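Sending over a structure as C-alpha cells; questions will come in a sec.
One chain of protein is taken out of this complex; the other chains stay put.
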Amino acid sequence: MNNLIEIDSLTFKRGERTIYDNISLQIKEGQTTAVMGPSGIGKTTLLKLIGGQLSPTSGDIKFRGESIPNMKRSRLFNVRRQMSMLFQSGALFTDMTVFDNIAFPIREHTNLSEEFIRTVVLMKLQAVGLRGAADLMPSELSGGMARRAALARSIALDPELIMYDEPFAGQDPISMGVLVKLIKQLNNALKLTSVVVTHDVKEVMSIADYVYILAEKKIIGSGTPEEIRQSDSALVQQFLKGQADGPVPFHYPAKEITAEFLGA
Amino acid sequence: MISRKTEIWVGLFVALAIAATLMLALNVASKGSVGQGETYSLFAKFDNIGGLKVRSSVKVGGVTIGRVESIELDPEDFTPVVKLSISQQYNLFPETSSVSILTSGLLGEQYIGFQPGFSIDGIENLKEGDYIADTKSALVLEDLIGQFLFSRDSE
Partner (left out) sequence: MEALAKLGRSTLDKFSALGRATFVLLGAVMSVPQLKNIPLTIKQIYVVGVQSLSIIIVSGLFIGMVMALQGYTILVDYGAEGSLGPMVALSLLRELGPVVTALLFAGRAGSALTAEIGLMKATEQLSSLEMMAVDPLRRIVAPRLWAGVISMPMLAIIFSAVGILGGHLVGVDWLGVDAGSYWSIMQSTVEWNEDVLNGFIKSIVFAFVVTWIAIFKGYDSIPTSEGISAATTQTVVYSSLAVLGLDFVLTAIMFGIE
C-alpha cells in the first residue's frame, strides 16, 4: 500500500517553544490513521502542517511524494482540493444556511448547475442524516449536528484525504456513536484516507487501522490498535488507561513543595 | 444567494448618493457654465485693485459672467493687470465697455462690475486678448478719508 502522506524528521517550533522534535510518520492510502496524545501537545498543529497552513522549522512533509512546504501557492491550493479538514468547532459559515454551507465548496470550485448542486448537497446531507435540516442556520444546530453538517461539507468535493480534528471532543455518547459510525461508513464507502487526531482512546481504537501516540514532542508509540494495547511502554499504558500520574506527571513543573512553603 | 431586499436597499443607497451628488452639482456648487465651459480672456489695467482676488466674480448688473483669472503687475508701468475669463456665451460686448472694481455691501468682497458700452456702427466687439480701456479703480477707504480732509482744509 502506498503512503499518501510522509512526514520526514519534522521539527516545528513556535517561537522559542518546540512543538515537535524530529518526528517521522506515514499515512497509508485508504487507511484510517489515528494520532493520539494528551491535550496541548499541538495535534491540531500537525494537521495544519499537513494542510500547508504552517511551515515546519525543519524536515519535510510529502503528499504523494510532493513536498508540501516547498509548493507554490497555486499548486498548494490545487493539492488542498484533494484534502479536507473537519475542524474541532465545525467552522460552519455562520452567515449561510446548512445547505449553502455544503454547497459552498462546490460552488467555489466547479461551475455545475444549481440543480445538480442541489442533488449533490442533499445526497451529502442524507449521508449524515441531516437532509431535513438543510434550511436551518448553523446557530440552530446542536453541537453534534453542527459537526455532522461540517462532515458533510468536508466530503462535498469527494476528497481523497480527510483530517479530523478532535471529532469526538465534547460530544454526548449518542452523537459520539453517530460520528464513529459515520466516519467508519464514509471511509468504507468512499475509500477515503483519514487522519484522526484525538484523545478519545476508546472510540478511535475502534475505527483506526494504525495508531501513533504523541507525547513530549515525540512519537512514543505506534502500531495497530492491538499492538498498542500490548505495548509495554509505561507512557503508552498511562495514556490508554487514563492514569492520573505516571511518566506524564500530574503536577505542572514547579519547584519542590517543601521549598515553596518552608522557604528553604 | 443575495436576497432581493439587499439588492433593493443597495439600489436605494446608490440612488440616494446620486441624488445628493446632483444636489451638490446643481444647487450648491457654482454652475458649470462659468469658469468651466468655454471662456475667452480680456485684460484690464487698474491703478489700484484694492482687495480684488483671483477668482473674484465679474458681473453685469449682478449677473456673474466670468471670473478673475490672474492678477499681475505690468513690468513697464507698474500698474496691475487683471486677466478676466468671460464665459463664451457672453461674447458680444462692444469695445466701449467699461469695468470698475466694486464692493458688495459695506464689508463684502470685491468684484468687477462690467458696464457694457453702446454699440454703434464701426465699433467692434471685444474679443480674446483685448484690453478694456475704460477702467475705474477700487475705492480705498484711506484715500477717501484723505480726500475728504483735504477738501475740508481747502474750504
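Details
A and B label the chains in the order they appear, each numbered from 1.
The rule is simple: a contact is a pair of C-beta atoms (placed from the backbone, for glycine too) under 8 Å apart; a residue touches a chain by one contact, two chains touch by 3 or more.
These numbers come from a predicted model, not from an experiment.
Which of B:10, B:73 or B:123 touches the hidden chain is settled by the complete complex: it is B:10.
The residue touching the chain not shown here, chosen from A:39, A:94 or A:113, is A:94. One of B:39, B:57, B:85 or B:135 touches the chain omitted from the figure, and that residue is B:57. Listed here are the chain A residues that touch the chain not shown: 48, 51, 53, 77-78, 80-81, 83-85, 87-89, 91-94, 104-105, 107-109.
Touching the omitted chain from chain B are residues 1-2, 6-7, 9-10, 12-14, 16-17, 19-21, 23-25, 27-32, 35-36, 54-55, 57, 64, 105-108.
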